[in-house]
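Dumping the structure here so I can ask a few things about it.
What you see is the complex with one protein chain gone and the rest in place.
Chain nomenclature is as follows: A and B, assigned in order of appearance, with residue numbering initiated at 1 for each chain independently.
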Amino acid sequence: MNDENEKIQVRKEGITRGLIKLSRNRLSLIGASFLLAAILLALLAPWIAPYPEDAGGAVHFERQLKPPSFSYLLGTDESGRDILSRLLYGARISLALAVVVLTIAFFVGVPLGICAGYYGGKVDQVIMRIADVFSSIPAIVLALAVSVALSPNLINSMIAIGFVWWRSFCRLAYGETLSIKQENFILSSKSLGASDLHIMFREILPNMSSTLLVKLTLDAGFAILVGTSISFLGAGASPPTAEWGLMVAYGRHYLPYAWWPSLFPGLAIFATVLSFNLLGDGLRDFFGVEVE
Amino acid sequence: MHFLRRLLYMMLVIVGVSMLMFVLVRVIPGDPIAKALGQGADAASIKKMRDQMGLDQPIYIQYFRYIEGITRGQLGMSLVEYRDTAEIIKDKFPATLELILASMTLAVILAIPLGVVSALKRNSLTDHFNTLISLIGVSFPQFWSGLMVQLFFGYILAFLPITGRISGPPPMAITQFFLIDSLLTLNFPAFWDALVHLAAPAFVLSLAPLANITRLIRANMIDEMSKDYINVSKATGMPQAVISFKYMLRNAFSPAMTMIGFMIPLQMGTAFVVEQVFAWPGIARFGAEAITTNDFNGAVGVTLVISVAVVVTNFIVDELYGVLDPRIKLRR
Partner (left out) sequence: MSQDLIVEVRSLSVDFETIDGALKVIREVDFRVREGEVVGIVGETGCGKSVTAKVFLGILPTPPARIRSGEVYFLGRNLLTIPPPERELLKQKIAYIPQDPTGSLNPVFSIGALMIDMIVWRMSGQSLGVYLRKKRSPLIIAQAENHAVEVLAKLYIPDPRSILRKYPMELSGGMKQRVLLAMALSGQPKILIADEPTTALDATTQKRTLHLIREKMEEEKLAGLYITHNLGVARTFCHRTYVMYGGTVVESGKTAELLDTPFHPYTKGLVDSIPRLSGRPFSGIDGQIPDYLNPPPGCRFHPRCPARMPVCGQEAPSMVQVGGERRVACWLFREQT
């Protein structure tokens, strides 16, 4: 009985100390709060955007390319649409992209990686070699190719990026599995007759949860970078969708005179990715894990 | 023996990549030939082109013909420029390579002092600031930072050109690297011209590696500071400058070397947007165009070359790591 209490006590202390450490890291707090704000804004977009119809195909040529002012806080784009409203809707798209990409990557990559690491032998070779093939093509290139292959639109670009992203989750899960499976508690479970599935998903997986969490946070940012890049290159969202990368691509034509259509969406991307990185970095320190 | 095995494996991966890309670019809806030939093309010429390119044959036959073509040094005709992809790549690859190498060089040159100073002044304002900069460096959407750099240096300050590789005539082609060629031929105006054109895109491309390398060097230097041999040198009065920049840096830098090697392939991906923004005539820009216009030969060709570059670079870096750290060699 006392052992249990002691364990809980030690754990509580550990968490408290960790939280103190985290809160001292002001940067990650800033990142976390910005993200929270961004998510909130994205969810509430339809209600708080000043010109919600501008997020879609509305066209108001009479107010095209107006600089930031009181009525249009961030100015208007080449079709007269309010940039602020479009930014808010763009947040929904990018955050949704992060969720879709990471979900695909996680649920495909992690089980494959665990299997490869756990079973070893032929399974290992086959899975990891396929992962290697995918890894030797830079993310943007492959995502671009897949997106085009599926016929370029926003949803397909999300799937394409997810298709590319599984490889790094697979790698990570593989490496972690290799080191975790040496641990004694795994060996004892095996000798007690636990099924492979049980060991893999109820014993090995929870032990890499902190590493996976850090990776998910950091990768969310990078996934958004790739997603907006793909849209910028024309293989993702198509007009009039209010996607950040697309907005920059179209605003580009009006540089340097109208700088706001390109500046603000890019700034939004930057701020969002930075927040993910700040938070992820803080989490990385908090958990003491090593993830690149 | 081990070396051969890895070489073989490398080739296997490349073959895998070629198959993947091959299938991928042929799974497209719509008819790329029709699109490429334009509005006025009639059914007959479209069919003729398809036959010429063997597009109506089963996919594995197409693949074998493709491989056969490779052995002859051909990568199939590109629909973007109507000549063999291999030629196009030969023309454009040096531009991309020059850009990537310039960006990595810039990143390393800037990262070393930043990393060393950060480590020496740990936990001070300078250090936190540098860490923040590192995180910022990797968060930029490169197409956007490219545009902002163009805006700032090209228009507002107006002292850097913002598109293209060179304005005047290029130097005589020896290595195809404008910087080297112009120096070799003592063509200083061309050197300067090429340099200023390289500045902006190389800078944008160097931001992310700069951030990562700085962090790496900082972390390694901090590890070094607690090493016994450093303490011995300090205790016996060796000057801090020698200790930091000779004794610590030497040990801190070599693990960074391999990371740097691995970054080079990653840069290829980023080059896709940077070349686009700066109108840099490299294979990344060509590749982006090829992929988005369904030019399958172009797309497969470029991707293949890039993956080969990635795989080969990783291979070399892995081997190099074994050389630099004898313990790795022994463990193998």
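FYI, a contact is a pair of C-beta atoms (placed from the backbone, for glycine too) under 8 Å apart; a residue touches a chain by one contact, two chains touch by 3 or more.
If you're wondering where the values come from, they're calculated on a predicted model, not measured in any experiment.
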Contact with the hidden chain (one of B:6, B:47, B:83 or B:122): B:122
Hidden partner chain, residues of subunit B it touches: 122-123, 225-242, 246-247, 250-251, 254
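We take it that only the chains that are shown with their structure count from here on.
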Separation of subunit A from subunit B, taking each centre as the mean of its C-alpha atoms, in whole Å: 23
In the complex, subunit B residues that touch subunit A: 9, 12-14, 16-17, 20-21, 24-25, 27-30, 128, 131-132, 135-136, 138-145, 147-148, 150-151, 154-156, 265-266, 268-270, 272-273, 276-277, 287-288, 291-292, 294, 299, 302-303, 306-307, 310-311, 314
For the subunit A and subunit B complex, residues of the former touching the latter: 27, 129-130, 132-134, 136-142, 144-146, 148-149, 151-152, 221, 225, 228-229, 232-235, 245, 248-249, 252, 255-256, 259, 262-263, 265-267, 269-270, 273-274, 277-278, 281
